[in-house]
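Heads up, one of the protein chains got dropped from this complex, but the rest are sitting where they should.
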């Protein structure tokens, strides 16, 4: 029974990893760009909903959408100064490490600004519900966690439908194949690429809100650790594969919880990173990935 | 010299050595996000030999540098088979693995940190850093350095001139790892205390960023980058928190306006061009 509880906890945690991993993998798959600002947008989602609720006394149904909107705007800001800038200046963005480096700059920027405004400490996130756990036959199931897992799966399902069957999706897939060819085919890149960042920003910020609901704590660096796990999940699933990221996220959540259960919390980092390291060297395409993705020039 | 200035100089010298650890691979077109891992290896090996066996300080430094060099060479072969995003993630993972293992090693204090006995003062550190600068200047002036810079521009075309690209990349990465090891060993002996948190991902990231701000085309780029990084906190005394924001804006602006970094060959040529024509 305890083990079953651990497995459930692992899957719930994995749902969060999956959501962030999908953001990473989506941008890489479409644009071949490892966007390091995602942990920052994740943090903005959590911190801003906290600030709007606690500091500005907004109800949650106003605070959360506003925080998500802020996440999307932040993501568009990143797009404007990393990807788009490089493309207009050098004709291509992915052959250079520059967008990656600038995106680290944005991560530091977002964290720094939030820290200046609200300090570096942990803040308690108000729970909108009285009791957030369900008890089913001795198993404790957290409602926010179930919601985040369900939401993650629904959103990703929606994303795949969008990619498969809408004209926007078809254009996006053409861009993923080759931005230059897509442009030749008459696809309006400057108008299309922001869509990728809107999706990534929305997913990351949402994951941040869900994280806050689950753990009832927020801080300026809340995105760091979860994002390193999400990146690992992305590699497990194969760069550019959305469903791979989901599977990788769940797998990693399980791995983490079970490692802690059997071996203790201190070995979790070497285990996860060691596994990731070996995977990159031995099977870089991950479990479901396209081997061509992510092999930029730098 | 005042203690304050000496402190800044020591930190700058260590940062500079670490900068070259990132610079050497970067000059050959590789991004290393695991510099702190190599630094930790150098720091802990040197400190351990000092504390447990009481070896003379120069020997400890040498052993620390050698250990990280060997480790660099060992992981360079598999890591350099990967490219792009994979390589960034592999080096990042390496740094995290080192930190994760050290925190579990009770022999070197685990999470509690590790006090280091022997002290090394600023002049020695600065002298070693100066030797480091000279070594990098020398490396870049050889055919090997030429090959590194060619690989940065066009790996495939470089190979077609008979250059063993993999060997050049492995060497650049390995020598870089050695620089990081030395930086770590010096860090431990200067502050007489090390803990895993000193060598985290943030340090690797910031080092990569200030090297790229300085520029990877000449040996002087890291000098400027390390100077900015070491002096910014001093200039912004009292507004601690703003320094991250300023640093972030700086990196975004440099990447957007001057993606080759602050110090470029073109810039240097313009600066010294007149002199060359006269002479």
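By written order: A and B. Residues from 1 in each chain.
Heads up, the rule we're going with is that a contact is a pair of C-beta atoms (placed from the backbone, for glycine too) under 8 Å apart; a residue touches a chain by one contact, two chains touch by 3 or more.
Following the convention adopted for this analysis, contacts and distances are computed from a predicted model.
Taking the options "NADH-quinone oxidoreductase subunit K", "ABC transporter ATP-binding protein", "Membrane protein" or "C-type cytochrome" in turn, only "ABC transporter ATP-binding protein" matches the UniProt protein name of the chain that is not displayed. Contacts of the undisplayed chain with the visible chains, over the whole complex, involve B. Touch with the chain that is not drawn comes from one residue among B:59, B:197 or B:269, which is B:269. Seen from subunit B, the chain kept out of the figure touches residues 137-138, 140-147, 149-150, 152-154, 156-165, 217, 260, 265-266, 269, 276.
As a working rule, only the chains that are shown with their structure count from here on.
A straight line joining the Cα centres of subunit A and subunit B is 30 Å long. Within the complex formed with subunit B, the subunit A residues making contact are 28, 32, 34, 81-82, 85-86, 96-98, 100-102, 104-109, 111-113, 115-116, 224, 228, 231-232, 235, 239, 266-271, 273-274, 276-277, 280-281, 284, 294-298. Contact residues on subunit B toward subunit A in their complex (touch as defined above): 29-31, 78-79, 81-86, 88-90, 92-94, 96-97, 99-101, 103-104, 111, 155, 201, 205, 208-209, 212, 241-242, 244-245, 247-249, 251-252, 255-256, 259.
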